[in-house]
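Just one protein chain is left out here, and the rest sit where they should.
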Amino acid sequence: MDTVAILISKTVLYAVPLLLGALAGMFSERSGIINIALEGIMIVGSLFAGVFLSGAIINSALAENAPQLIVFITMIVSGLAGLIFSLLLAFAAIKLKANQVISGTALNIFAPAFSVLLIYALTYTGNSKIPFPDLINLNAEAFGIDSTNIADWVNTLLFKNLYLTTILSIVILIIAFTVLYKTKFGLRLRACGEHPQAADSVGINVIKMRYTGVAISGFLAGIGGFAFAMANGSVHQSDVLGYGFLALAVMIFGNWKPFRILFAALFFSFFKTIAVLASTISFLPTFGLIKVENLYKMLPYILTLVVLAFTSKKSRAPKAEGIPYDPGKR
Amino acid sequence: MENYIIEMENIRKEFPGVVANDNITLRLKKGEIHALLGENGAGKSTLMSVLFGLYVPEKGVIKKNGEVVNIANPNAANALGIGMVHQHFKLVEVFTVLENIILGAEPTKNGFLTTKEARDKVVNLSEKFNLKVDVDAVIEDISVGMQQRVEILKMLYRNNEVLIFDEPTAVLTPQEIDELMKIMKNLIKEDKSILFISHKLNEIMSVCNRVSVLRKGKYIGTVDVKDTTTSKLSEMMVGRHVEGVKLSDVKKKGKVVLDVDNITVISKSHKNNAVNNVSFQVHEGEILGIAGIEGNGQTELVYGITGLEKISEGRVLLDGQDLTKKSIRERNLMGMSHIPEDRHKHGLVLDYNLANNLALKKYFQEGFHKRGFINKSRVIEHAEKLIEDFDIRSGKGATTPARSMSGGNQQKAIIAREIDCESKLLVAVQPTRGLDVGAIENIHRTLIAQRDNDKAILMISLELDEILDISDRILVMYNGEIVAELDPKKTSANEIGLYMVGSKVQDKAPKKEVKANAKRH
Amino acid sequence: MLKDIKSPQVKKKRVISDKSLTFISALFAILAGLVMSFILLYILEATKAESNYALPVQVFNNFLTYAFKDTRSIIKVLYNAAPLILVGLSVGFAFKAGLFNIGATGQYTVAAFFSLVAVILWGFPWWAAILVAMITGGLWGFVPGYFKAKFNINEVITTIMLNWVALYFTKLLLYNLPELRTLPPGNRTDPIAYHNPTGLLPDLGLKELTGSSFINIGIIIAIVVAIIIYIVMNKTTFGFEIKACGHNKDASIYAGIKAKRTIVLTMIISGALAGIAGAVSFLAGTIQFTTDSVLLPMGFNGIPVALLAFSNPLGIVVSGVFIGYLYVGGQAFEGVYSSEVTNIILSVIIYFSAFALIVSQMIRRKLSNGNDDSGTGKGNIFKRIKEKTVSLFKKKEDVVENDEEEVTN
Partner (left out) sequence: GETTTEATTAASTTEAATTTEATTTEATTAEADLTYEIALVTDVGNIDDKSFNEGAWNGVVQYATDNDISYTYYRPTEDSDAARVESIDAAIAAGAKVVVCPGYLFETAVYEAQAAHPTIAFLLLDGEPHTADYVTYETKENTHNILYQEEQAGFLAGYAAVMDGYRELGFMGGMAVPAVIRFGYGYVQGADYAADELGLTAGDVNIKFGYADAFWASPELETKMDLWYSGGTEVVFAAGGGLYLSVVAAAENTTDGKVIGVDVDQVAESDRIITSAMKGLTSSVYGSLSRFYDNSMTWQALYAGKTSVLGAITGGIGLPTADASWGFDTFTVADYDAIFALLVDGTVVVGTAIDAAPTVSLVTVEYDQ
């Protein structure tokens, strides 16, 4: 029972950064810009979350009184950091029509190095980590429930791994969906990703739209980075362990659609969690192997490949993605 | 003085290495249909794009009702009531008709889209001007004709009063064209003013009040339609006298070269078969023309024959050899050449230079390589010979990047390459698409020459005149089937048109009952 | 009919050739990277309580001269360059076919591991182990190639996935093959020399001579392979087909080229190249495979190497050595600031090289539209490029027109 509870709550916990990252990727690609820089942007988001927390707030009264408010502000901070960073990609890819994958790669190399150097500039040590002051996750009490009155596994399932980011990411998901499909902005954004010339011909400013798309992407990815760091022993370690790239996969897996992305994120996270528990879950066979968990750790990736293979027919990337917008072209 | 609604004065627009518009002046009267005539690359689209705010001219002024206006972008144009139907439609394929129409002028209630009244407005408009469209259909599923109606509705939805049509008829059947002409007349009644681009003189004569002619980016002149003739116009357009090529002699057909036996090709875009049990033969020394509206299976038919797509049933034989299972290269080597419909997608590797493009079907053959190592000099020689023979013009001869060549010359290069293969069969799809009369004449001559020395030619075209002019025999395709076999001497554009829209079906043609296709009309 | 288009194009070519343009833009990117990093050092110094502005200058100077201190440093550069060049070739080769092989690191990892298995467990000599590496790397490249060809799945995704599979796969094997790690502490593969000296890359006796354990024939292998790839790319029908597919898949299919086959082959070769890189790295006998290994960065470093050389095989040799130098020289930053500065330089260089060529093409086009005497003399080119770049960021239309000869890599 507990195992299941943990499995589920962890799945949710680690689906959050993936979800945010993938939604980020979605906004960028729906506007026509391939954002392979998610990894780097997430790192920057996590970095500034760390800087902000360890710096400004750490010993202020706020921290005790309204921890969740701090978490919220930090989300904004990391989001903005990601946003600003992502503009580097936007500038190269949109204004200068650079190859989007290449400029994205550049950002990915830049981010971790930048993180270390910023920490150096702040502390004069070659450190690569900024521990967060332990941010209280939303426990049962925060909802006025006395955790002693509820079954342990229920508590584990619902509250043990519940962070503000978890809840807000669902909100973000719903907003993302509404914006994309129910607003004029969304319609225009999608048009820019599908057929920029058409959008231009009806007076939509494609350049502006794409900048916006990438900016939103940066904002969400930044938050994603923070969510990751918080979930991961709440420390910034100049690295998001490849979650940015996984988010990219999740996005494609989710076919650039918000709710499918949610599903994909959960799917992926679920199998990652299973793999981790492999060595401890008795009913999983070990095939007489040492460190068999490594076998199970391959699973989510292989499964994703298999699923992609089967869904490839239906999968459909935004038509104009990756192509620099060029009004002259016919 | 006259009351002009639009005046474009001394417009100059340059593109890298090209003066697309050189000091052009164009005046549009209120309530007239004004034709803009010119060869490929004459600068028609560019001029209109300038008026529509897509390009910013280097020189010149634009006046609306006498006052100078600044049209920096399509928004400004819209604000001034100027709308445009583009040569290559600008529709988002995965959006619905409605979404495409409202895009850029979306009605919203506190931030959210409200399609209700937009829908009503569109429906009213489409009834008023009888522009039949299915508002909720997705663009990629509807016919080209309907897509065009969507483009027109886009303008009307924005209450534009100056309407620009860039080569609107190129893709339409005679019936659809008549339809469009009526629509344009109606629009005039609703005191709109229209700028109408076309290569087709008879259309211009039939609806337009005045014609302005461009040549190589220069303004040649403006004349009243009532006091000019088609031949005068074509002379103004090309700068010399042209008479279209026609098949004069009648050759008796030789032995069968291509035998298409009952083939079926499954469609990618919809569940019906794109090609349904089609059978026909092409003989030595004949040009078989296949007429039909875009999207009735011609493309898939060609793919099936040339091997770009698998056929699900039936056989294709070349000189009696079954090549149904053969690869594309084998087919080529067995004597099949193919002038593709889309020269940029299939015809050329735009980033290769001309020489490599001309070697695309030769590089692997004797003499072009030694044990896998390409013989560059041979490739160049070969290219130079073709450039010579087919008069392909380009900046740096053999080493010109194909991308920088003109549509016309790109097409010439492809034709040169295919004919150079000396195949028994030449499949020519849209061989003169979008080319000007001069180029067309030239290409038609080449095709006929091939026919005359006993090659078999299968020509698929949307241009009825082309079909009528140079085919020995005509098949009409509708909804994936051959619905008629006709003799060009004994039929007319109109009759063919009726078969093309399926409103007339021939009994003698190998006919199956026609599956209704939800996605069309 | 087209004279108007023709003549100006002829003029344009007089301005400056594609090759030198590529070269210039690469230099420009590198310059940008170095300048940026220098500024960065100043900023870092400025943040200190008591700043000493002599320091950045010295450190940067050390960085520039670091590798020329002595032969051993130069050897170290070449030692780094060898695998960098090979991975660069792997990535560049795929680029030429329009594929982005971000999975070089996975192919590198698996191949490296099996090259070690070959020499330690099977007692293979080095050259046989390299073959093993090529095969395993090729296999790892085959999968994304097949997925691309068969299901048209974006290779970026498949290769990313396979990187992780490679990581855990090799870990699993390393754990379950204790024969690979008999010496304490037992969490890393034994030194090759300990089991099978013939498994080490030959050093031609230079190890004794130079006293550097970083010397071996790796760099020679890399250069030879680069030349072979260059020939395949530019002189053979196969190269012709690969590039055709890269530029326009549909057209190649139409022309009878088996595009799918070509894609798969390209990825196999690309993987094999990354494989050689893995072998060259590990058969040097210096580094060992450990159970705590993460995704090996070497595989990713191939990307900048390829990009900087615009995927030209011979250019890759140069950029490989250059980036190899960066990593060696980067030690000058360690302790004083941080060796991460190297990666900053690298990222800036890639960032700029991502659009340097395109921008400079725009500039060239503007030059060519200007008066004819333009372009005579490089100095004046640079002057123009400078002023044009400035105007570039102001005027809208300028940025808009580049449809000809765009580089697709």
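Here are a few things to note about the model shown:
Just so it is clear, A, B and C label the chains in written order, and each chain counts residues from 1 on its own.
In the analysis below, a contact is a pair of C-beta atoms (placed from the backbone, for glycine too) under 8 Å apart; a residue touches a chain by one contact, two chains touch by 3 or more.
Being a predicted model, the structure only gives us computed values, none of them experimental.
The chain that is not displayed touches the following shown chains in the complete assembly: A, C.
Among the residues A:Ala231, A:Leu266 or A:Ala320, only A:Ala231 touches the chain that is left out of the figure. Touch with the chain omitted from the figure is made, among A:Lys95, A:Lys129, A:Lys182 or A:Lys319, by A:Lys129.
Within chain C, the residues in touch with the undisplayed chain are 48-50, 52, 54-55, 58-59, 62, 72, 76, 80, 171, 183-187, 191, 193-194, 213-214, 286-288, 290-292, 327-328, 331, 334-336, 339. Chain A meets the missing chain through residues 2-3, 5-6, 10, 13-14, 54, 122-129, 131, 134, 147, 156, 160-161, 231-235, 237, 241, 272-273, 275-277, 279-281, 286, 289-292, 297.
Going forward, only the chains that are shown with their structure count from here on.
Two chain pairs are in question, A-C and A-B; the one with more C-beta pairs in contact is A-C. Each chain gets one centre point, the mean of its Cα atoms, and the points for chain A and chain B are 46 Å apart. A separation of 28 Å divides the Cα centre of chain A from that of chain C. Residue positions of chain A with contacts to 2 or more other chains are 327-328.
Annotation for chain C: residues 401, 403 touch two or more other chains. For chain C in complex with chain B, the touching residues are 1-6, 8-13, 235-238, 240, 243-244, 247-248, 250-258, 365, 368-369, 396-397, 401, 403-406, 408. On the side of chain C, the complex with chain A involves touching residues 40, 43-44, 47-48, 100, 102, 143, 147, 150-154, 156-158, 160-162, 164-165, 168-169, 171-172, 175-176, 295, 300, 303-304, 307, 334, 337-338, 340-344, 346-348, 350-351, 353-355, 358-359, 393, 399-403, 409.
The touching residues of chain A, counted against chain C in their complex, run 36, 88, 92, 95-99, 101-103, 105-110, 112-114, 116-117, 120-122, 124, 126, 242, 245-246, 248-249, 252, 289-292, 294-295, 297-298, 301-302, 304-305, 308-309, 312, 315, 317, 326-329.
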